[in-house]
Structure formats: structure tokens, C-alpha cells
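For this depiction, one protein chain was excluded, whereas all remaining protein chains were kept in their positions.
The first chain written gets the first letter, and so on, giving A, B and C; residue counts start at 1 in each chain.
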Amino acid sequence: MNLSGLREQANNAWKAVNEPSRPQVLVGQATCGEASGAGEVNHSILETLKRLGIEADVHSVGCIGACYCEPLVDIVKPGAPRICYHSMTPALVSELLEDYLVKDNPRPDLALGVWGESRFGIPALFELPMFKPQMRIALRNAGVIDPENMMHYIARGGYTGLERALKMAPEAVIAEIEKSGLRGRGGAGFSTGLKWKLCRQAKGSPKYIICNADEGDPGAFMDRDLLESDPHAVLEGILTGAHAMGAAEGIIYIRAEYPLAIKRLVKAISQMRDIGLLGKNILGSGFDFDLRIVMGAGAFVCGEETAMMNSIMGRRGTPRPRPPFPAESGLWGKPTSINNVETWACVSAIMEKGADWFSSFGTEKSKGTKTFSLAGKINRTGLIEVPMGITLQEIIFGIGGGIPGGKSLKAVQTGGPSGGCIPASMLSLPVDYEALTKAGSYIGSGGMIVLDEDNCMVETARYFLSFTTSESCGKCVPCRLGTRQLLTILTDITQGKGKPQDIPAILGLGKSMRQGSLCGLGQGAPNPAMTTIAYFREEYDEHINSHVCRAGECRALISYTIIAERCKGCAICLRACPSAAITGEKGKPHVIDISKCSQCGNCLDVCPKKFNAVVKVPAAGPAAVPAAKG
Amino acid sequence: MQQISDILSFHRADRSDLIPILHEVQSRLGYIPPEAMQAAADHVGMSASEVYGVATFYSAFKFKPVGRHCVKACRGTACHVKGSEKILAEIEKALGIKDGDTSADGEYSLETVACLGSCALAPVLVVDERVYGRVTPARVKSILRGER
Amino acid sequence: MAGLATQFGSGAMTNSIGDFKDSACLLSIGANTTEAHPVIGFEMKQAVKRGAKLIVINPRKVGLVRHADLWLRPKSGTNVPLIMAMCRVILENGWHDEAFMAARCENLEAFKESLEQYDLESVSRITGVPAEDIKAAACMYAKNTPAAISYAMGICEFSHGTDGVMAVGNLAMLTGNIGKPGAGVNPLRGQNNVQGACDMGALPTTYPGYQSVTDPVSQAKFALAWGKTSGLKPGITLSEMFDAACDGRIKAMYIIGENPMLSDPNLAHIEKALRSLDFLVVQDIFQTETTALAHVVLPGASFAEKDGTFTNTERRVQRVRKAIEPVSGSRPDWLVTCQIAQKMGAQGFDYKGPYDIMNEINRLSPSWGGITYERLDACGSLQWPCPTVEHPGTPILHTHVFTRGRGKFMPLDYFPPFEMPDDEFPFLLDTGRALFHYHTGTMTRRVGGLNRFMNEEKLQINPADAQNLDIRDGDMLSIASRRGKVTARAKITDVTPAGTVYMTFHFRETPSNLLTSPGRDVVTATPEYKACAVKVEKVKVEKLKSGGEG
Partner (left out) sequence: MAQTVKFTIDGKQVTSTEGTTVLEAALSAGIFIPNLCFHPDLEPYGGCRMCIVEIQGMRGMPTSCTIKVAEGMIVKTFGPEIDKTRRDALQLLLANHPTDCLACVKNQRCELQKVAAYMGVTERTMQRTARPQAVDESNPFFKLDRNYCILCARCTRTCNEITCVNAIDLVSRGDETRVSLFQDQQFMESICRSCGECVARCPVGALVSKNTVIPSSEVLTTCCYCAVGCSMYLGVRDGKIVSVRGNSEGKSNKGKLCVKGRFGIAEFVTHPDRLTSPLVKGENGQVQASWDDALQIVADRFKTYSPDEIAVVASARTTNEDVYAVQKLARAVLGTNNVDNCARL
């Protein structure tokens, strides 16, 4: 079987969407869209079309990354370009359909952008500040195509890379990948081509390849998005790798927390099987390969490759010391190669467009692009893909649109629990493997959490240590007990019980953990504490010496009080208080009993802005200066 | 027990099928009872202690019956910096249970998860299979009632 | 062990315990290794962990079954047809080792002829094992070499146990699994020094070192060494001794460190025999059911209180060393024996210690010629044959030739056990050992902690049978055979197959050997402990009393 027969069918299917004879409606329905109500919006679309008697096709597409303004709906009217509308609700979308499809009003007020050139007064989508600096390689189809329609993928050039690869000798494929400069997108940044070569050359049979879709870093969701939006891009990469390394079986290890991604993968795999892309003699090349999905079960450490292999083999997901490396002795003692979801998606693009094309992006040592998930205190949260080497400034203030609420940026956390916090002062840092590592952080899988002035850096470090403490596998001493030790110290500091010697203790133990832990989890676990000490030492000192949390986040160090002159006695805060700490007669100023207060801050949140009577103050010392504005 | 042997009949007597078996048991029964672990052990040729050791390693597996509705609060970084702690406190207050518990009437179970991967919409809450983004403490009650 | 002696020329374990790690396939027949030989059990399970195949043939779901690739569950007493059918499958499929058979074995034609009766269909019917399982076992055993067979009393303790052993010998020769590392036929002996007791000539037919009593040359050799010796006529076996005691032919017995009043089959018969004796001397470390009947009881010393050697199941001779003085009033057994001899006026019993005895053994038993205390102290252990002090010992027997020259294939016919269940006695009773006790419990029953694990006999019965008889776990049951009756509580377990019940023989309160069969192996007179017919009934509460009545 070959794919050329399918290409025409695929092109027609894709043309029917882009140059349609009747309206096409495309709803962004990855998990973030769903969480924003895309399901209801889709339902409303169907109802509206029925009500209006309009013959139209409705598609589910993946995520284009503009999560901040989901749900997104694209409309392609015959003769018009594809227009993307944002922040849809069932009512709005109904209004939109009627206006555009019946009354021919494209509603520029609801639109985000036009695919292609600006029209109807609607800006060009990819000229928008969010999209313009991006270069979408791994995400080339995300939000563009229906991920469950393989024809869309094929029409967009899918599987041409594989066809090319199958005509090449495995060694030539590896050489091509090596030439592209692709490095593992899971965090460590090891050369993909070299990794493949080691597995190819290893003695032992059968060989296994694993797709690491156990995206465990909290704050990272690029793998989920990619698998939900374009599963075939990843699967094509896996197939290419299997051919190059001579693997007979592939395993996709995916988190159980990603049900939609699993569903789309299952469907995509069965589509591949149907057209002979899996099984015996793939595309008549004599190459046999099969693929299955293994679900994780809630263990962050299983992102580590030896732990993941143990998990696949039905064992406790604890890592083991390397060497031997998986390329020599992996699953069931056989040569095994593990690559991350995004890496696989890059592979298929490289094989389609060539190593030179790929390596034309990025920096000298970090080639190509990298996806990042933007989250936290940033205006345009979402998923982006940028050339390596772009600065943090461009990402956060250009693409991300800066910090909401007029607050100031404090730090960017990258690399997940093993990463670090890069201070606002280092925004000109280019984003690549070397630069981030030098800054004490880590590119990781690509999570970028933006922290503003209301985030306490000690608390942030404590949060990460609480995460690594509960996710440590428990096998090696430095990680099992070191995370607990660091957590104990950091908790003390956030509770105002810190001691000056805590800082050297953290730094000393942190270094030992880096050097002495068995795997990356323990080695990286002290990073959040160590980088925050490096860049935000003064916050630690304030907590320890003055019992002050300048961000007002550490509960034990803050207190709430009601300014009597401002309080109108509306009793809203009294009802919202979970600890019954607020008393006062209706119409008269209320009072907070500090001894009962749990510092939850509900009173501050609910106090009507026009009164602004509740304020946060430092717990110790004279309750004079409000710690936070407004 | 019949359900358990049905599940086992679809799996190879191989250790690498253990975790898939446990997933299936949990998705059918809501949790993994001791009999299921013993049966799985016999099926794949492990001891029950080994199965227990494996099952307890993974936080997704539960060993106590769960409520009819499962509420998962994300404790990921993005959710954390956007105040997930308050959301959790609000849920705990609304349901009268703590993380890891099931309400006395068997309606709700509450758990926290490492990260649901919907960070752009933080803070995030999942009730049964449905994901809710940009949750505020004020929205918690209506979400639990099944409204948007 | 007469089976292997006939076929190979030696009845002992052909290989060593440490060999299991080199095996590609382990075949365990009629053995509950994890209970009876726990440390060998470790070794076998480790081999499986490293990738060796394990086939378990046992009616009982023994501990090894969890680790097995294949478990065959034949009806009791059907080992011979099962193994012969495996032989036939191997031959038919050409999985046998033609070269080995041609070069090393004999009597193949007669053997092949006798295989004709063992077609898969009939054997499957007789044994209850599905034909495909028999075939799979044959294939697994033949195709994973080297393959080691181990077996224990579940093959020997039948009235045709010798046939069972020879069937196993046939299987090993057929596949060339003799004389090489990781292969072999390995009988796992029951007691610590069974091998040594036989080696030392505590057999009616042989002098030390298996030198036949009927051989005038041997007789002359020992007469010269000892000054005097017995005649050329073989003596009588243990079971025959009791028969002869009953009818007055044997008038006196000297029993050392054994408790036949609990361990031997058909206890009523044993008791009658011992009571008929004119004079009974029993030497032991504790009072037992047997010392109670003695005219003279002599207190021996335990292993911790004397020097000497034990020979383990793999023919390995190791030192026993005195750790403490004999408890007040007791004496080492060799000394007691020698003192009797001296009181009788005999010469040659004035050993200064076990060292002197070993010197004499070295001189008179050729296969022990090189097993001296000096060497044992230096290297820890030696496996016989070890004819000279330069010889390194023999971990593997029959490496180039069989001890008897050529290995002999034995044609075999199938005979069912002596006593089979019938309408009156519908269950088959199987007896055996448990981990936490040893033999008749004289030692282990005196260890408080071991009794915490197991302090009474329980009759193991299959859930299906228990349901039919309305028996619940812990119910008091009466178990009766044609020879006697005992009571024990029920333990319902699928370890025991339907139709079979199981007991140990560790408990004097519940002497299971009151029930066992008078059947014996036609060659070795080994009792048929593994099969007799019994009936099982619930005991009504008012009739409840423990123990047995003859």
C-alpha cells in the first residue's frame, strides 16, 4: 500500500474546508477549550444552524494556543477567508452565526483575526503580537486541522517525511536528524540523532522505542495540546524513529490525567492500522512495527526514563542508576530509546522539510523551535512555539502581553520542579538550553509560569519542595529525606520560624542533593530553593529576620484588619468568613478577631471595591503599613 | 469478583499487564479492593505484596471506595500561583471533607492531583470527567451543583 | 533409589544443588521443594527468575506452582504413564538426543516397544492431564537444555515408585540430560543424612560404599578388616523386620534415632510388631512413642554435641562439629554403639573418636577414600565419589560413562496404587511434610515459635469436597481407613485436588500413619505413603476427642 492514492482524497477533504461550497465552522475543542465551555458552544452552533436552516459543516479542531480567549470558533464562508472568533459563549456564537451567515456581517468586534490577510477590518491572525514572533513546527497543525481526521493531516503534508525516510537507509535517516541539530525536547537536551545512533548500534533484539508523554511538570501542557491537536505528527515521528533504530515495538507512555489525548491517540493509531501504517511490511518497505499505549498512574518520577521503563514493565516506578543506559539495556534488558512527544513531532517535520530547513531556526547550539506553555500571572496564557534564542522579554511582554492588573513582573519559573526562578532583571536572557542552565534554571519540557509582585518567592520554593517531597520515589536517601528536610526548613521560614543558619543549610544540602541524588528529580529538587535564594535573598532575609512577607502570601506573616472609617457594615465579609472571626452589627464597622482568623483572605476578596475597607498587614510589628496595595 | 475475572481474562499473564489491570479495576469499581490485588497477583504470577507495593507507588490508585462524584482539584504550579489553595479550602468547606476523603453520604470524593495540564485556564477543577477553568472561590458551589 | 541404581548404576543425585542455576529447564516431579527443602526451593526459584523454564508435575498446588511455566496435575500414582507419554511425544517429534542414546545407552528397542501403550489419549484419560499439556511439557523439557529433573517422595512412595523413578531416568537419557552441568536426575532426599546412612552400609544388601553383601570378595575384605562379618545372604528390610517381629522370627531390635511408631505406615501393625519383641533397645534424644515400648532406652547426644559428618542429598560430605558438651547423662551415638560392642567382647571398637572411624571408612569404602577430616576442614566439603586424597570430588555423576557402563532404558507398565478409593473409602489420602515441622516432630514440636505457625494436624480438603460434605474450615473431622482412624480439623484449600485429602505425619496427637497403606514398592519395599483410601466424616461435638485409635 502506498499513500499517493490517499493524497488526492485528502486534498479534496481539506479543500472542502478551506475553499468550501457551504459554510464551515471549526470549534477549538482541546481540553482547554472544553474547560472554557467549547462543548456548550458547539451545541449552540448545531442548534443555531438547525434553527436558521443553514447547511454547514461543523468540525472540532485542536488548540491554536490562544487559551486565554477560548472558546475559539473559526468560520469559513464560501468565498471568504477563515476567520477566528474568540471568547465565544453559546449566546454569542448564535448571534455571530446569524449575523455572519445570514446577514453577511462578519462581526469584526468578535473576531480575533483572519487566516491570511487582514479583511473586513479584522487583523491578520498571524500578524497579531501573540502570533507574529512564533514559528510553528511541532504545532504546525494544532488548531488548524481536525485531529481526528487523518485526511486533514495527510493533506497538510503528513506522512511525506515517513515515505521519504523509508526510502532511505536507517543510518541516513539518523544522519539527517543529527544534522538538523534536534535535541531532546523533554528537558535534558541530549542530541536526538546521537541517541538514536547509540540505540541503532546497540546489540540486542528486539529493540523498543518509547514516546514519553508523561508530561509531569506542573505548569507544562505542550504535550497534551500537541497530542490532542495533531496526534499523527507525533506518530509519524515515532514510525520514522522505529525505522531508523530498527525497533519492532513502540510504546506511548501517557499520563492517565489526559483522557482526551489518549482518546485521540487511540483513534489515530487505529487509522494508521487501517491503512497499513502499522503492522507488517509498512508501506511495502519490509519494515514491521507496532505500537501500543501504556497509561501512567500518577507518578511524576516516571518521566525519568529508567523509572518509566520500570513502570511499563509493571514495577514500582523507581529509577535505577545509569549506566547501563537504556540504549544498551532498557525494557526487558533490550536496547530502548525514549523520546519526548515534541521531539517526535519535530522529527516528522524534519523528515518532511529537511534538516537544513530546521536548523535554520534557533541558535548555534540550540536549533529549531521550542514550545512553551505560558501560565500564571500573564495576560495571554496559552501555548506558543518560538525559535530558540528568543528573549524572555519578547515572550512575556510581546507574545504574552505582559502582566495583568498593572502589577509588576517578579520572576519567571521555568523547568518545572527541577527548574528555577529567573528574576525580572534577567528578561533579556535568550531562551535556549545553555542560557537557562547558566541562569540556574532549566528549559525543561517548556513550562513557563509567570510570577508577579503578589507571589512570595520563599512560598514558591516551598510549594515546589512540597511537590517534590510527595513525588520523590523514595529510593535514594538525598531525595527522599533531603526534600523533606528542605521542605521543613522552608515551611519554617514561611511561618516566621526561620533562622539565619537556614540559608547556608539549604544551600549546602542543596548542593549535596544535586550531586548525590540518583535521578533528575532529586538532583533538581533543590533548584527552586537555590535559585530563589540566589536572586531573591532579601525576601528570605525579611522572612527570617523581620517576619515579613513582602508579597503578603505567607499566611503566618500577615493579618487582615478592617479600617473602621471605610467600613459600612454591609456584612458581606462577615458571611464570607469561614472561621467566624468577623463580628459587627449591620451598618456599623466590623472587627476581625485575630485569634480566630485563619488568614484566608476571603474578607479582602469580597469587600466591595468602593469601600476597600479590608487591608492586609504584616502580622508582627505595628499594624500600620498595608503590605499590599489596594 | 466476576468483574475482576472478566478484566483478567482480557489480559496476558504477564507482569507488564499489571498496571493496566489495576487501571481497569479502578475504572469499574472506583477503587482497588484487596481481592482484586490478590487476583491480579495470581494472574500475572506475582505475590500480593508485590502488587500492593506497585499499586501504592502510584497516586492514581485508590484503596477505599469512592463517592459517586469525584472532585479533583489541581495543585499544579499555575493553579498554585493563581490561588488554588483557596479553591481547595472552599471545596473542603462546601463538601465538609478533606483532600483524600469521601463524604459520609457517599456522594463526593475529593482529591488533589499534581497537574491537570490546563494551566492556561488556572485554577482548574475537574468534576467527574468535566474540566472547569478559571475557577473562583465564589464559583465552587455552583460547579459542585453541576452548573457552569 | 533402586530405580536409578538399576539404570545408571548409582541411585544418588546425579548433579549438585548449585547446578540448578545453569539449567534452562527445571522439571519438578512429586516434590514440595519449598516446604521440604526450602533452601533448594530458593535456588530453583532464582533460576526461574533468571529465565529458566519450570515445569511442575504434582497433584498438589505446591509452592513452586506460582513460579511455574507449566503445571501438570496428574491423579495420584499416575507418574509412570505421564512420563512415559512425554518420552513418546519426544521420540515421535524427534526432540530426543540420538547421539547420546546411541553412544551411552542400551535397551532402547524394548523401551520403545513399551511406549506403545502410552498414547496421549489414553494417558490423558488415566492421568487427568490434558493431552496438549503433556505435549507442551515434553516440548519444554526437551527443547530447553540442559534440563534438570528433581523429584522427591511424591514419586517414590508408591507401590510402583521404582517404576516412577525409572520413567524419569528414561526421560533424562532420551534427551541426553545426564552427565552435564545443569542437567541430571536429582532425587531430593528426605532426612539430613539419609544419603550418608545408605553410603555407610545401613542397608540389608550393602556394606559401606555400596559393596554388595552377596559378593564374596567384599565379604572377605570386611571379614579381614573387622575380624569377623555377616553372611552372604542379604538381610531384611525395615518393613520386613516389623513383619518378622510380628510372627516371631525377629526377637530383638536395636533402633537408633528413629520413631517408627509415628513415622512408619500402618502403625497398628508397627505397634504389634514392637510389642511382640522379646527385647527392644531404643536410642534417642527424647522420649518418643517408640522409646515408650523399649526394654532399654539409651540417651543419645544431639548433632550439636558431637563431631562427625553428614552427607547431604547431593552426595556432599560436610563436617558436624561439637558446639557444646552433651547434655548431662547423654552420650554420642557412636560411643554408645561401641560400648555395647565392647561389652559384648568385640575387638575393633576402641575408637578414640569419630576421626578414627572416618579413617576406617576411608580405608574400606573406595568412593570415600579421599574424604578425610583434614580435607573437610580445609575445603568445607567433598562430594563422593572421591577415591583418593588428591581427588577433587565429583559434582556431576556419569559424565563420560554411566557408573554401570551404559545407561539402561527400562520398559515400564502402568500399575495403579495398591489401594484405590472405593464407595466405602472414597478419598485418597496423601501424606507429606510441612515447612515448620520435621519428621515426627520430636525436635520441632519442642520449639515454641515453630508451634506458633502450626500446632496441630489439619486435614487439607478441596473446597468442592468440603462443600459436598458440608464441611467448614476448622470443623473437626474423623478420617478412617481400613486400618485405623484419627481426628483432625479441616483446612479447606485448593492446594489439594478434589478427591484427595492430605495430612502430614508430624503430630503424635494425630498419627496419620494409623491410616496409611500396607502397600510397598515391589522392589525397594518403600511404603506407599502417598496413597491410601480413606473416608472423611464430620465429628459430632459430643463425640469430639482428639488423637487416634488403632
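The rule is short, and it goes like this: a residue touches a chain if its C-beta (ideal position, glycine included) is under 8 Å from a C-beta of that chain, and two chains touch if they have at least 3 such contacts.
Please read these numbers as outputs of a predicted model, since none were measured by experiment.
Touched by the hidden chain within the whole complex are the displayed chains A, B, C. Considering C:Leu4, C:Val185 or C:Met200, the position touching the chain not shown turns out to be C:Met200 (whole complex).
Shown as candidates are C:Ser330, C:Ser478 or C:Ser517; the residue that touches the absent chain is C:Ser330.
Summary of contacts with the chain left out: across A:Ser472, A:Thr494 or A:Gln599, the touching residue is A:Ser472. Touching the missing chain, out of A:Asn105, A:Thr488 or A:Thr583, is residue A:Thr488.
Even with one chain removed from view, subunit A keeps its contact list with that chain: residues 299, 301, 316, 320-321, 323, 469-478, 480-485, 488-489, 505, 508-509, 511-513, 515-518. Panel shows subunit B; residues 34, 37-38, 46-53, 56-57 of it touch the chain omitted from the view.
Criterion: only the chains that are shown with their structure count from here on.
Distance from the subunit A centre to the subunit B centre is 22 Å, each centre being the mean of its Cα atoms.
Residues of subunit B in contact with at least two other chains: none. For subunit C, no residue reaches two or more other chains under the stated contact definition. Per the touch definition, subunit B reaches subunit A in the complex via residues 14-20, 22-23, 44, 46, 53-54, 57-61, 75-82, 86, 89, 93, 113-122, 124, 129, 131-134, 137, 148.
In the complex of the two chains, the subunit A residues touching subunit B come out as 31-32, 34-37, 40, 67-68, 70, 215-221, 224, 255-259, 294-300, 311-318, 373-377, 381-383, 413, 416, 447, 449, 451, 455, 460, 463-464, 467, 470-471, 473, 578, 600-602, 605.
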